[in-house]
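Here's the structure, in structure tokens; my notes come after.
The block that comes next holds subunit A.
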Amino acid sequence: MIEFNFLIPIEDTIFLFSAALLLISAVLVIELRSHVYAAFFLEMVGLANAVLFALQGLALIAIFQLVVYVGATVTFILFSVLMFKEAKPVKPRFKLLDLLIGAGIAGLLAVGAFSIYKVSPTAGKPSLDVTLPEKIVSEYGLALFLVFFTLLTTLIEALVLARREVSS
Partner candidate 1 sequence: MYDLINYLWETGLNLLFSPEIFEPLVFPGLIAAFSLLIVVIWLERKIAAIIQMRYGPYYISRHTEGALQLVADLLRFLFSEVIIPKSVDKIAYVLAPIILFAFTFLPIVVIPVSKDFAAIDHEYSLLIALALMTLYSSFLLIVSWASNNKFSFIGGLREGFLSLSYEIPLIISALSAAVLFDSFNLIEIVEKQAAMGWGIFYNPLAAIVFLVVIIYSTSRYPYEIAEAESEIVIGPFTEYTGILFGLGMGISYIKLYSMSLLYAVLFLGGWEPVVWPLNLHPVLPGIILFIKAFIIVAFSVFLRAVYPRYRIDQALRIAWWKLFTLAFLSLLFSYGIKIIEVMG
Partner candidate 2 sequence: MGLLTNLVDHLKAIGTGLKYLIPRRLTLMYPEYVEKLPEGYRGYLRYDNEKCIHCSLCARICPANAIKMYRGGDKKLRPGINYTRCIFCGFCADICPTGALEYTTIQDIAYEKLEDQVYPPEKFAKGVPQPVYPEKPIFIIAKVDEERGLKYDRV
């Protein structure tokens, strides 16, 4: 094994890259005309988000996000969107107000987060990642069961809804 001495800080590069991917894909999700592309870029949002989770040291959450959210949920959305016809072109509305509202909320959140959050870099990775599986099974078994139950019931609900034939 040899040690790599990177000239560029690798972690910062990954962070910048995935943050840029996240924000650009989010804008594309909203602004692209094609629904399929929008769903695809939602997948990119989920992917970049998972990378950001992993960067913060929460590998298990990142994997869970990748499997459940990106792998299953967004694929399901993409799959369903493929079945719709392409949207007919709508005439552009006046959207500056919405833009201002969005920007205002974002600013408020950022300022609020800044005031709550005492900016002091923490050192080291969280060590609780190792104990998590045991803790889930031992202490939060009921919650886990409830999540599975909810998932299953909503899945069945979704299937029933989608299967129902149009009566008229």
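Here is the rule we use: a residue touches a chain if its C-beta (ideal position, glycine included) is under 8 Å from a C-beta of that chain, and two chains touch if they have at least 3 such contacts; residues count from 1.
How were these candidates chosen? In short, all candidates are chains of the complex that A comes from, given by their letters.
Treat the numbers as computed from the prediction; the structure is a model and nothing was measured.
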{"item": "Touch assignment for subunit A within the complex, options 1 or 2", "value": "1"}
{"item": "Residue numbers on subunit A that touch candidate 1, as the complex places them", "value": "1-2, 4, 34, 36-37, 40, 43, 47, 59-60, 63, 66-67, 70-72, 74-76, 78-79, 82-83, 129-130"}
